[in-house]
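Complex shown without one protein chain; remaining protein chains in place.
And now, chain A:
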Amino acid sequence: MEVLFAAALGVLTFCGVYLILRARTFPVVLGLTLLSHAVNLFLFGMGRLTLEAPPVIGESSHQADPLPQALVLTAIVIGFAMTAFVVVLALRAAVELRSDHVDGVDPDEDWRP
C-alpha cells in the first residue's frame, strides 16, 4: 500500500508542479489545488498508513497517529482560504491587466533586440 500511496503522491506533485509552471492563471490555480492535495497527503503519510483505527479513544484497540491529522485538518481549511484568495487575485489581475497571463505583460519585452 505504501508504494501505491507514494506513487499517488508523486503523480499529484508532478501534475501540480507542471500546472504551476503554466503561463495562465487558471491552470496555476488548479495546479495549486493538486499540489496542496499532495502536500496534505504527504503530511498525513508521515503518521504512517493505518487501517481501521480512527484516533478516537474506545472505538478500536489501537489508534492512528492523531497529530498529523490535526495538522492536516487545519491545513485543508487554510488551503481553501488561500485558493479563494488566489482565485480572486487572478480575477482582479484579469480585469486590470486585460490578460490572464501570470506575468500580466511580456517579461522579455524590453530585452528583445
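Worth a mention:
Following the convention adopted for this analysis, a contact is a pair of C-beta atoms (placed from the backbone, for glycine too) under 8 Å apart; a residue touches a chain by one contact, two chains touch by 3 or more; residues count from 1.
Heads up, the rule we're going with is that contacts and distances are computed from a predicted model.
The complex includes a chain that is not drawn, and of the options "Monovalent cation/H+ antiporter subunit A", "Putative branched-subunit amino acid permease", "Phosphoribosylformylglycinamidine synthase subunit PurL" or "NADH-quinone oxidoreductase subunit J" the UniProt name matching it is "Monovalent cation/H+ antiporter subunit A". In the full complex, the hidden chain is touched by chain A at residues 1-27, 29-30, 33-34, 37-38, 40-42, 44-59, 63-67, 69-70, 72-74, 76-85, 87-92, 94-95, 98, 100, 102-103, 105, 107-108, 111.
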